[in-house]
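The structure under discussion is supplied below as structure tokens; questions concerning it will follow.
In this view, the complex is presented without one of its protein chains, the others remaining in place.
So, chain A:
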Amino acid sequence: MSWLHLFILLPLLFAVIIPILYKKIAKIHTGWFVLVVPLSIFVYLLMFLPMIAGGETAMYALPWIPAFNIDISFYVDGLGLVFGLIISGIGTLVVLYSIYYLDKAREALHNFYVYLMIFMTAMLGVVFSDNLIVLYLFWELTSISSFLLIAYWYARRQSRYGAQKAMLITIFGGFSLLAAIIMLGIMGDTFSIRELISQGGQLVQHPLFIPAMILLLIGAFTKSAQFPFHIWLPDAMEAPTPISAYLHSATMVKAGIYLVARFTPLFGGTMEWFWIVTGVGLLTLFWGALLAVKQRDLKALLAFSTISQLGLIMSLLGMGSAALYYGEGELADLHSMAVLAAVFHLLNHATFKGSLFMVVGIVDHETGTRDIRKLGGLMSIMPISFTLALIGSLSMAGLPPFNGFLSKELFFTGTLNAASLDIFRMETYGFLIPVIAWVASVFTFIYSLILVFKTFFGNYQPERLEKEAHEAPWGMLLPPAILALFVVVIFFVPNVLGEYVLEPMMASILPTLAGQFDFHIEAWHGFEPELFMTIALVALGIILYLTLKKWIGLYNHMPRVLTITNAYNSGLKGMESISRKITNAHMTGFSRDYLRYIFLIFVLVVGASLFLLDGFSFDTGNVAHINMFEIILSLVLVGATAMVVFTRSRLAAVICVGVLGYIVALFFVVLRAPDLALTQLAIETVTVALFLVCFYHLPRLRQKEEGDGFNVINMLIAGAVGTLVTLVALSANGHRLFPAISEYYLDAYELAGAANMVNAILADFRALDTLLEIFVLCIAGLGVFALVKVRLARREKNENQ
């Protein structure tokens, strides 16, 4: 147990006392107590920075289940630490923001902060875990806490729908990840990520390499809302805005990015990884940007924007993995630029998107709506919010002087580098990458303008707003202001981050190049193609924004049936109706049908295994002789049996069953079993008497006694069962492997002092059977007594009358 363990588990431990604080100290907003937790984690994690910058890493292990190689081992390197700082840093700001956002009197604050603290531990656990099983544990904990947070206002139908959708999709991905983890465990015989990476070269040859890669990527893509699993994110916007800002822009959705980055050293450098990660990333980038333009709800717009930007980071990680193909040298350095762009944009996105969500939350909080058709003209009423929104949006659009510009330029550099690749069949399709990226950036520019201009410019429409708009309190403005400050500061001094943040992150993603990164991020890098791309996109973006009214209608032509959400909904409905149909088709409630299934499966399984294992054998050598008496008995038996089946009269059937029983008793006589014959005769008599008593007391509901009519299917099933029993009996007869143990009982007189061997067995050698058989009879007798005597239902009815 190290300090790191303690700090990662601190939110979870603190969650225990949150309800107590909420109840006992009701005067102070619970959030103020909670604020201490992420802040202290942030400060603690900052202390690791110098060590990480020096190229060192640290490992803290705590045995959990040593027998299965499962330890709670936390590993601190550049990637994990920066994620940890983002989680705790933005966590602090979000808690501060939520203190002003959530009303003390009206909201169930204890629930909110408990879920949030669970989430924080889970997320820190994901990014620091070195053991894959522990990582999976925390991974699912993020899904569960996110589910709880989305449905925080559980009385709303949309919240519950969004939470269920997010749950189903991310848990689906989680199971896929678990499968990948198990495969990795089989491949490398360890669950430690570091040990797996250290044997990377040999694992490429393993047949499970590609399946594990694909399953892991499905897990990462579902969590990070990549196409086509992005559909849960817009519906998760039903969560309170601090949650949307924290989970659905800065932290949880980056868990998939983290996973891809973490496993790049293992899987990177292969063609499959390059194409899947880059391709899905670009598709998500393009699709998210395209759909964001169409949104009318500010949070939905930001959700699609997040999807798009996550796609951007994902595609950069894919492109950067080409550096591992080269290992070292000039080409490796060239392609490592994409990884630099990815980690840089990851940071930038966390700053400006968190800030934008909080500003949108402020607008929602102060005006009562998030619909851009109702908003407008808020610039002079909410000047600070407007400034923050402008900074965030322009950074998102990729304009100077904001950090988004720098990472967008690096993104273009990365795509141009990738287009020049001559491996992985890139020579054929490579040119597409910059084209798609550029078109997506145009749309990004448009929706960034929509976000800020439609909200803050234009006419103020107080009659359409639910509240009179006014500026937010400072506590709500402070967190987005801090983030916006980062947006601007990073633009002017990007290289401060270099040594302490970006380089260690790149060293984790591309370990073969660690220590030799040589980069210098500059806002001005001369008249390079990237700059012309930016100028062209700004020009086209402005033109398209000004003519927005003319072409926005095109979106309405997109058929609703073809959307992925529609496919999800109808898929869910379809599965329900199909399973209902299947259940209704075979669960008829009619015992005959169930018995038919049972008999059929019995015949098929036993018959097929006998047939397949060649178990039939008919040995006629060792059979006893048949005498006349036995033949006559057999004929009578067959006749009586036929009578039972075919007679229409129940009485005749009962009597025939009696005859059957007596014949069996006679068989016992013939086959020299006197005790059996005695018992059988006595019992058959009693049974027939019982049957007759039952008949005597039958209510005369249906005077007409009718048979069932001949049923062919039943007859076939019955015939099959009977034939199979005969075949099994005959085959068993032919398979006598060793002699019986009955010789032992011949000594019954010496052993037990009994001349009757059967009785000696029953009462001496195997007396336990007899004891329990007596119990059976007792219980049956008591049961009969209870059935006849106890009549609760009728008595209640009488009392009611």
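The rule is short, and it goes like this: a contact is a pair of C-beta atoms (placed from the backbone, for glycine too) under 8 Å apart; a residue touches a chain by one contact, two chains touch by 3 or more; residues count from 1.
Criterion: contacts and distances are computed from a predicted model.
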{"item": "Chain left out of the displayed complex - its UniProt protein name, from \"Cytochrome bd-type quinol oxidase subunit 1\", \"Coenzyme A transferase\", \"Na(+)/H(+) antiporter subunit C\" or \"Pyruvate dehydrogenase E1 component subunit beta\"", "value": "\"Na(+)/H(+) antiporter subunit C\""}
{"item": "Identified contact with the non-displayed chain, of A:L399, A:L432, A:L531 or A:V644", "value": "A:V644"}
{"item": "Which residue of A:M1, A:A105, A:A585 or A:A740 touches the chain not shown here", "value": "A:A740"}
{"item": "Touching the absent chain when the full complex is considered, from A:K24, A:R157 or A:R672", "value": "A:R672"}
{"item": "Selected residue (touches chain absent from view) among A:I25, A:V204, A:L595 or A:A608", "value": "A:L595"}
{"item": "From A:S2, A:Q516, A:T547 or A:N711, residue that would touch the chain that is not displayed", "value": "A:N711"}
{"item": "Interface with the unshown chain - residue positions in chain A", "value": "588-592, 595-596, 599, 620, 623-626, 630-631, 634, 637-638, 641-642, 644-645, 650, 653-654, 657, 660-661, 664, 667-668, 671-676, 679-680, 683, 686-687, 690-691, 693-695, 697-699, 701, 708, 711, 714-715, 717-719, 721-723, 725-726, 729-730, 732-733, 736, 740-742, 745-746, 748-749, 754-758, 760-762, 766, 769-770, 773, 776-777, 779-781, 783-784, 787-788, 793-794"}
